[in-house]
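Working notes, structure below.
All protein chains but one are shown in place.
Right, subunit A next:
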């Protein structure tokens, strides 16, 4: 690896892989969610048409984004929503803080927003004396565990119920050893109801914002975004610039795709449309760039901005399922996150596009038809060209290129390889060989294809 301070994906994944039964359990759980997605998708004969339509709407959005942003701002403002713009994470965090500070608010309840994870908002506010409580159950669990979410839709998918029981016992006073999901959820309900009823400020994410009407939509199953927003005097919504869609009717397409792709549900329990603030309260929306406009200009990676954050690519990804979300050391894990992260910091996230088998399963399930595995492949080329690829890998690739370019070297290498495999297998089957770490080494044949072919040709001719 180049000189990064954080551990890279292979090392973090190796840590996760130490507990084999847990890896298998993680793998099976996510595959079960993926299977539910398939059942839901196959129930709709128009599924492929929906995907294609969604993809085309998003292409249109990206090609007219500046117009839609201005249109949304004008309409939202007309509706009484106050619009803010943030060029980067720091500015976003400052805006949130100043809104709270002006009102003397020191406690906030927050609904799910991966954008605020990307901006490290919780840490920022904590440093400024603001107490933030995450209200999505999965997010609350990882928050109490002092961890980031490991999945964008299922934030604590990596945790066992016994571990959650221990966390709740320590922080929320549930009985020691209690691990029944029903009882634990009830404990969280009581705890968070108190939070909803006492917080003056609520922050939420945004699933979709409509340029035509100036409204925005938030999807939850728990109703936590609504409980927070409706009971607070100020509702702050954080939104990436790519969340816009042109018209209200387009919501019909995306709401049909989102949860079917995410969890296999036909729709979330709540799909809430915020258009105007209610009497006596304010709605503020922060439109955040944070590198998105740069990605928009990268023709080969622009498509990644079509993402609606369903998590289908993670659930289907064999690498994600077997290495866990935290191995990706970025807010959005898995295949799509590995395209988005290098845009923000190519050096820091140079490892992520390599954490893929390029099997294409992610692209196949993507509801907006992002060419995810192709983009991961393209990032690898950019990263190597820019000199951020791991040194050892670069050297090995150079050696391979040299060998493949020379028939003599190629034949010699093959012969040596077969001899080593046959007479000194220990020379390759050891921990010094990184290839061996995840794989059984093959048994070498006695002769190469070239030798076999020459012999066969000779026999035929004689």
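Here, a residue touches a chain if its C-beta (ideal position, glycine included) is under 8 Å from a C-beta of that chain, and two chains touch if they have at least 3 such contacts; residues count from 1.
The working rule: contacts and distances are computed from a predicted model.
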### Query
Between "Paraquat-inducible protein A", "Lipid II isoglutaminyl synthase (glutamine-hydrolyzing) subunit GatD", "ABC transporter substrate-binding protein" or "Lactate utilization protein B/C", which matches the UniProt record of the unshown chain?
"Lactate utilization protein B/C"
### Listed residues A:231, A:358 or A:420, member touching the removed chain
A:231
### Query
Which residue, A:56, A:77, A:381 or A:416, contacts the hidden chain when the whole complex is considered?
A:56
## Note on the structure
Among the options A:41, A:115, A:296 or A:333, the absent chain makes contact with A:296
### Message
With the missing chain put back, one of A:12, A:33 or A:285 would touch it. Which one?
### Response
A:33
### Message
For the chain left out of this view, which of A:100, A:141 or A:319 touches it?
### Response
A:141
## Note on the structure
Missing-chain contacts on subunit A, rising order, are 29, 32-33, 44-46, 49-50, 52-53, 56-57, 59-60, 62-66, 69-70, 85-87, 91, 135-138, 141, 154-157, 159-161, 164, 181-182, 184-186, 188-189, 192-193, 196-197, 213, 221-224, 226-227, 230-231, 241, 246, 248-253, 255-256, 263, 265-279, 287, 289, 293-294, 296-297, 299, 302
